[in-house]
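With one protein chain held back, the other chains of the complex are shown just where they sit.
Here is chain A:
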């Protein structure tokens, strides 16, 4: 499978990249890890005339951690997994990156490409909604910010305009002692989710102090379960409150029937992922089950 012809451009700076994309208009596409775009080009589902390679741009490669966490678009999934600093303040990033694709793909695939791609199967978008992330979008016209919760319109349709790129993402640092879990049901390593759920919550005694739930691959966009907060915050985690959250989540799911299962099956599995993620997050919020099998990773 050989992709169509295109012109390959390697800008030396972000500004140069933005002018190339402005001049290229609809015929130009940004390229990061290529792990979604190259397969699509091989299948001729995408045939851009110009590719603008953003990988070498230093402005897009930083992780910085303060009151909020900023991650540059070109940071790879491998780098996200390997960052101890990030793991210490927001371990769900590593947990999620580890269930994306496989090791080789994670060396190349980036967080920016993953959130900008618009494939409902991508795992980072729901996590970004769960963490209430903001995407930083830049074009030759200037800079603007869009919340992950407002960014996705339909499969492969996002708030991105022609000539605009995601340069980074930013989200508030989750409070210390929070519980978290990304639960993904998949048929095999490297498969997109049959159903997946991201949960971050914090407890105060037996009561839920904050809670955020989002879903992957259960509609043509990632889904933020708005009602979860109303149901859980101020309540205790009981069979009833967890059941009510599952119901609220299932009510907004619209998965297609496909090789991963029927619509009914995937919806039920979506509910189960929510349940497991809440339970695991609650366990971790109590301070148990921390740590990592992957502490050895250097980067």
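Here is the rule we go by: contacts are C-beta pairs under 8 Å (C-beta built on N, C-alpha and C of every residue); 3 or more make two chains touch, one makes a residue touch a chain; residues count from 1.
Everything below uses one rule, namely that contacts and distances are computed from a predicted model.
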Omitted chain, identified by the protein name its UniProt record gives, among "NADH-dependent phenylglyoxylate", "DEAD/DEAH box helicase", "Carbon monoxide dehydrogenase small chain" or "Pyruvate-formate lyase-activating enzyme": "Carbon monoxide dehydrogenase small chain"
Absent-chain contact - pick from A:6, A:156 or A:265: A:6
Sole residue of A:60, A:75 or A:101 that reaches the chain not shown, by the stated touch rule: A:101
Absent chain, residues of chain A that touch it: 1-8, 34-35, 38-39, 42, 51, 53, 55, 78, 101-105, 107-108, 189-190, 293-294, 296-298
